[in-house]
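A single protein chain has been omitted from the complex, and every remaining protein chain is retained in its original position.
For reference, chains read A and B in written order, and residue numbers begin at 1 within each chain.
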Amino acid sequence: MTVDPRFYAPSGALTLGRIADLAGAELFGSPDNEVTGISSAANARRGDIVFLDGDGRSAPAISAEAGLFVTNEANRKYVPESASGVVTRLPRYAHSLAALAMYRARHDAWSGEDRIAASASVHPDAHIAPGAVIGPDAAIGEGTRIGPNAVIGPGVQVGRNCAIGANASVLCALVGDHVTLLAGARIGEAGFGTMVGPDGLRDAPHFGRVILQDHVSIGANSCVDRGVFDDTILGERTKIDNLCQIAHNVVFGRSVLMAAFGGISGSVRIGNGSMLGGRVGVADHVQVGDGVSLAASAGLFRNVPDGETWGGTPAKPAREWMREVAWLQRQANPKKKG
Amino acid sequence: MTVDPRFYAPSGALTLGRIADLAGAELFGSPDNEVTGISSAANARRGDIVFLDGDGRSAPAISAEAGLFVTNEANRKYVPESASGVVTRLPRYAHSLAALAMYRARHDAWSGEDRIAASASVHPDAHIAPGAVIGPDAAIGEGTRIGPNAVIGPGVQVGRNCAIGANASVLCALVGDHVTLLAGARIGEAGFGTMVGPDGLRDAPHFGRVILQDHVSIGANSCVDRGVFDDTILGERTKIDNLCQIAHNVVFGRSVLMAAFGGISGSVRIGNGSMLGGRVGVADHVQVGDGVSLAASAGLFRNVPDGETWGGTPAKPAREWMREVAWLQRQANPKKKG
Partner (left out) sequence: MTVDPRFYAPSGALTLGRIADLAGAELFGSPDNEVTGISSAANARRGDIVFLDGDGRSAPAISAEAGLFVTNEANRKYVPESASGVVTRLPRYAHSLAALAMYRARHDAWSGEDRIAASASVHPDAHIAPGAVIGPDAAIGEGTRIGPNAVIGPGVQVGRNCAIGANASVLCALVGDHVTLLAGARIGEAGFGTMVGPDGLRDAPHFGRVILQDHVSIGANSCVDRGVFDDTILGERTKIDNLCQIAHNVVFGRSVLMAAFGGISGSVRIGNGSMLGGRVGVADHVQVGDGVSLAASAGLFRNVPDGETWGGTPAKPAREWMREVAWLQRQANPKKKG
């Protein structure tokens, strides 16, 4: 995945030697190796630096193009022999130092008095309400309405006939046509991820984007976090209610419905046309098929095949769950049995 | 229910023939029938156009005054013989085309630089903080405080001695006296409702209002959606905590308390003086009596009579629910039995 320069200003390539210096880490391979990008190990392209951490008990997914690594000792055995890199006790932290030396989020340097940046491209038939703020190099399409006191970040692209609600904010995002964000929606914030630094917990920096395809709707005060290195994607006509949370790197298919207080953890996949009742929670990396129904309040920790209906916490097939609910009621309240 | 012209600009009456054209639908009755309003079938007044959809297996509630229908074949049998209308495969969608041709939400056309609209009526003893935006024809009463970067939409009426928090937003609402909205509260957004259009899912447009009676308080980042055609109403002294969701067409009585993460689905009724613990969810159309207590985390799918205490998911009378909890614990952990 290439870091999108519309959202992250590149500072140019680094050498591996420079990264070893930044991180106080031990080098393997030539210090002159040029690092031209950053990535997760799974999605690396040639020139990207990636990290491996954890206890090394299971083999990480590593792209065939990955050739530059930040690793700890436990994972060094997974580094391809031809690759170069650095070894450190804190690989994710060291990787973040390299990443932050190579890219800076444009919204981090946003200051000044211009509510609508001179470099923003606003269609003459867009409606910009009072107090709306539009960042440098953002683009707003024909017929789109930006609500009062809403915020459109640097480089954000908003298509045609969209409606962005009052006090909503959008960073690091590509927004299609006919997209609706209700008031207070938060698109493109960094996700919840911590790493261990030399002095304790730190927030992991995020370099991905949010993609909202055509006709997506997001409810009031709902949040869609941007990806760590990759993208968070909501497919066409997916409709999200108020006060929902969609974490980094999640991918929703088309025409998914999610009711209020839905919470989707990192890297989850939700198939086309699935329906999630109120207060459904899905644990990270879970895969939900097409046409799945999840009953209100379900807490899902396992993959669900296409077309099934699940409920309960931990969620299971609905028939099984309802059998438990009914059985328990009968057993515990014997007078009601007859 | 009459659509309130303070929030929706009327474009004038339509003929039934025009609606048939807009929707590509088959007409029954005279094309010259004049359509002067829109409504749900249950609450129609003379001249309103209403829709009937679904599979037609159960008879819908239809007001005695309803005489103009958008229906599918399955529901045509419920249309009174004297009535006129159009038949289409997509009645809700066709109805929305008519509705949007007759009314336009005033906040959809809000643009310009005037933070406080010239036509707004702000009492000289109101306090308007920096960055607050007040729309055309809004009114702010004596002693009321509008917080920094808050948004008061076109036509919104705010009474006396209210406090509207920072970055809160209010659309399509009538707000009484002594009402408090904490920061980020979202009043009057469209509710979560989808309909099938010719090309897939679409958001159902909303033409109702929110009514907040005297001494209502709404917590930070909580949401109260406006009604579809009717109103969402919170009675006097009802107090809502942070991060709650109240959907379209809900009616709360007086002095209801709802703790954080409470979620109330569409068209629910909550009686006077009821108390809802944290994270309570109530399914749509459920009726909760006066003086009811719902335990924290209850998920309610059935009506609750006055004065009862319920808990669990699915919620049941608290005694029954606690018996189940205790019985399961004893049975599954036999060492603890003795």
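Just so it is clear, contacts are C-beta pairs under 8 Å (C-beta built on N, C-alpha and C of every residue); 3 or more make two chains touch, one makes a residue touch a chain.
Because the structure is a prediction, the values reported are computed rather than measured.
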Which residue, B:Pro91, B:Gly147 or B:Gly208, contacts the hidden chain when the whole complex is considered?
-> B:Gly147
Among B:Leu52, B:Leu182 or B:Ala247, which residue is in touch with the absent chain?
-> B:Leu182
Which listed residue, B:Ala9, B:Val196 or B:Leu257, touches the chain dropped from view?
-> B:Leu257
Where B:Ala99, B:Ile128, B:Ile152 or B:Ala315 are the choices, the one touching the absent chain is B:Ile128
Across the whole complex, the chain not displayed is touched by chain B residues 127-131, 145, 147-149, 163, 165-167, 180, 182-184, 215, 217, 219-221, 236-237, 239, 241-243, 254-255, 257, 259-261, 278-279, 296-297, 325, 328-329, 331-333
Which positions on chain A touch the chain that was left off?
-> 107-115, 131, 133, 135, 149-151, 153, 167-169, 171, 184, 186, 189-190, 192, 194, 200-203, 221, 223, 225, 243, 245, 247, 261, 263, 265, 279, 281, 283, 299, 313-314, 316, 320, 323-324, 326-328, 331
